[in-house]
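Below is one structure, written out as structure tokens; the observations come after it.
With one protein chain held back, the other chains of the complex are shown just where they sit.
Letters A, B and C mark the chains as written, and numbering starts fresh at 1 in each.
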Amino acid sequence: MKMGLNIKQIRSDFPILHQQVYKKPLIYLDNGATTQKPKVVIDTVRELQETLNSSIHRGVHYLSEQMTSRYEAARETVRAFLNAASTNEIIFTSGATGSINAVAFSFGEKYVTAGDEIVISEMEHHSNIVPWQMLCDRKGASIKVIPFNDNGELILEKLDDLLTDRTRIVALTHASNSMGTINPVKEVIKKAHAKGIPVLIDGAQMVQHGEVDVRELDCDFYIFSSHKIFGPTGSGVLYGKESILEELPPYQGGGDMVDQVTFEGTSYNTLPFKFEAGTTNYTGAIGLAAALDYLHSIGFEAIGRYEQELTGYTMEKLGGIDGLKIYGKAANRISVFSFLMQNIHPYDAGMILDKMGIAVRTGTHCTQPVMDHFGIDGTIRASLVFYNTVEEVDALIEGIQRTIQMLA
Amino acid sequence: MKMGLNIKQIRSDFPILHQQVYKKPLIYLDNGATTQKPKVVIDTVRELQETLNSSIHRGVHYLSEQMTSRYEAARETVRAFLNAASTNEIIFTSGATGSINAVAFSFGEKYVTAGDEIVISEMEHHSNIVPWQMLCDRKGASIKVIPFNDNGELILEKLDDLLTDRTRIVALTHASNSMGTINPVKEVIKKAHAKGIPVLIDGAQMVQHGEVDVRELDCDFYIFSSHKIFGPTGSGVLYGKESILEELPPYQGGGDMVDQVTFEGTSYNTLPFKFEAGTTNYTGAIGLAAALDYLHSIGFEAIGRYEQELTGYTMEKLGGIDGLKIYGKAANRISVFSFLMQNIHPYDAGMILDKMGIAVRTGTHCTQPVMDHFGIDGTIRASLVFYNTVEEVDALIEGIQRTIQMLA
Amino acid sequence: MTDYNEIQQDIVDEFSVFEDWLDRYNYLIELGNDLPAIDPKYRTNEYLINGCQSKVWLHADLVEGKLLFNADSDAIIVKGIVALLIKLMNKRTPAEILENDLFFIDGIGLRQNLSPTRSNGLLAMVKKMRLYAMAYQARENQNKES
Partner (left out) sequence: MTDYNEIQQDIVDEFSVFEDWLDRYNYLIELGNDLPAIDPKYRTNEYLINGCQSKVWLHADLVEGKLLFNADSDAIIVKGIVALLIKLMNKRTPAEILENDLFFIDGIGLRQNLSPTRSNGLLAMVKKMRLYAMAYQARENQNKES
């Protein structure tokens, strides 16, 4: 296979990949849970702590000055990555979960009342289910669910009926973390907008696989986690259209998000600061920007092409294993694969693969409704990114075959 | 002055302190905003990213296993630091602001209704004002304020009247970030408990100056930020009594904080996970534990003694400057000093000190009500920790004198 | 009957011959396969210890002062460890179980399976076994008194 990336070079950028576990070379196929960090990200975080660390905004002194401009430059990097119209639309959060909770709260407080409906899909991650359930519990609203078919593809025909005049927002994942499906979010957004309903897209599993253009999608909110796109933990992004964010009440209260504070009343700061209460994780945000710069240097297009080839190869190889069933067979997909072998318990398989040095995830992957759909307790999930190789896929296949021998 | 710390050794542990800014040695006196990180913290963060990075809990594989046990060991380190009864009482959050917002929301949803009252103090940081105001706005409750006298000490006699049968919670800072006052929190807690009212203590400015014993204090909640106690940014702690946390609804929804998720309803995980939605900042939490271990290795008692001497010295020197007024003169204090010189604008002073290499903060320090109390727009604040020295204080004093010469 | 700790030591010795993890697992799989399935009447939610990734069912009786355990798991490696626990604790008095530390799991390198964050139900099962022992001991003491 001839693929357009210098994988050897790329792998050398990721220190963790050269490790041994149980005296076997590490084969890390749990990228859906979290991705590894290139050296440039690790070094940026270290450099910031060794030379610049200082609280941002409001500081008159040199370190604060420098750190503030690095932080605001990171915001610009994220803006460009998403092609947002303005840095006022880029909020740094604690992660994808933090971002969704912020929207569910702020949007919910302003626009959701008893009898209203929130539309999500059957394949959402718990982080895009539970915040809406909590909101519905508080407000007396209810959740409506777009189902998927047995290939793991949304049944879009159902959407029209689900979008009623009580629907306040649609919250949909861009790519499924357990089945790999890439959803036709643009179509969903169009349908929702036709009825005046805003849409939140959960990009937690999409951004690490390719560039996203929020203006082309015309989504109202877009969220993701830094740690899933090769950046540091504890950081995330909430994109929101400026006109909408302007109208929303803040999510958290604290330092930096206020203008004037008296006990009689408080006025809030302008965007994006209104949504960044307290000392933000500036190290995380700047580390995320370093990760995005790194991805740019490799090229999103090349990454996308490489991953598509890897995906095709993996699907073919997995499909060739007797008694192995793949859950989620959408053609338009990211390099995430869920499967089960005969009646082998996924936990057993995971433990055995682990001892061969192969890190996969087993269980529900925080998408219990997906498991319920298929009537299973969990799957084995291998999730790949551009630093994974054909050889690693081969090792996985061999590992699966050995596991079957041991257990079947 | 003979002080019981090997300051030279200690300073060599902090890479950032050996920098030059504007060709002058950096004198970092903005520790109230954020503290610097010792090498061991920076190295821990790097090591985790280079060798162990993996999503915690639920993972069957080696990295996940190892990272999980490091994370849970960090929880135990924090438990021991606070002398909490159980690790179930230690929640990792995104920071002090995140911790307070979590309590204001979860406690507020459960226990606060129209007509209820929240008691805070006049010297709270905005992060311990605004979340309660937002709660009160939502619920139709109101804020009552414990005032302080012109020395910056709480007027405790007022407390008895403020604690009524409508008071649902008292939220009080352990130490003032703008005046340095250490509050008699134990007495306040006793008075509140006598009326059955729980108390949250904001320890954001206290923990970096000495060990805290939550069981001795008998506080119901205690919160702080990692970045202010020599740990990484983007991480914080919420301590809550287990019996109380058990009763509270979760704050954020997402992965890991649930037990079962269906669209009909969701059941939550046990403590502490119920309050840790999504992928937590495990790198931050483990880095925080490394910072606490470092502090232990130096000894809290020695740190406390050193800082007290440094505080006495600084107060004396500042007091000797003609026309300089100190705001906050409580005897029981941390090494944080707010002041103004004659009619010099604090911003001018901050800019000039900056160019001498001296990093101070100017402005309201997110305590606008404190400024309003004194009828001023802001102060200059120098905030010291145990790596600061007598020589640095001398340089500050000299810098102030030069500033006065330039401006007065 | 062999001494409680002797059995533990035997298990540790047995495992020490395996150099490869997969051999250890093969052995556990064998043990798991050999352990009879739990009586279907106990394979119910009432006796379920939910480990979120794998399930364990456990039931215990006291017969003539000795505990009789009946246990199972839906994951075979977990079931192998369950088999070892049963081999050790079955037909023991509550006192024996409560007096002695459990060291063999650590000794055969499976400690992580008993860590509090492991979601396989084993730790909860071990705790439950000890709880059964305590409950039956308390009941026996009561019977003696009355």
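Structure notes:
By definition in this document, a contact is a pair of C-beta atoms (placed from the backbone, for glycine too) under 8 Å apart; a residue touches a chain by one contact, two chains touch by 3 or more.
None of the values given here were measured: they were computed from a predicted structure.
The undisplayed chain touches these shown chains across the complete complex, A, B.
From the options B:Ile244, B:Ala302 or B:Met351, the residue with contact to the chain not on display is B:Met351.
Taking the complete complex into account, A:His57 is the one of A:Arg11, A:His57 or A:Lys325 that touches the chain left out.
One of A:Ser69, A:Thr113 or A:Ser243 touches the chain omitted from the figure, and that residue is A:Ser69. Although one chain is hidden here, its contacts on subunit A can still be listed: residues 56-58, 60, 65, 68-69, 72, 259. Panel shows subunit B; residues 22, 345-348, 351-352, 355-356, 362-363, 377-378, 402, 406-407 of it touch the chain omitted from the view.
The rule is short, and it goes like this: only the chains that are shown with their structure count from here on.
Centroid distances built from C-alpha atoms place B farthest away from subunit C. One finds 40 Å separating the Cα centroids of subunit A and subunit C. Here the spacing of subunit A and subunit B, counted between their Cα centres, is 31 Å.
Residue positions 52-53, 119 of subunit C each touch two or more of the other chains. Shared interface positions of subunit A, i.e. residues touching 2 or more other chains, are given as 22, 347, 351, 362-363.
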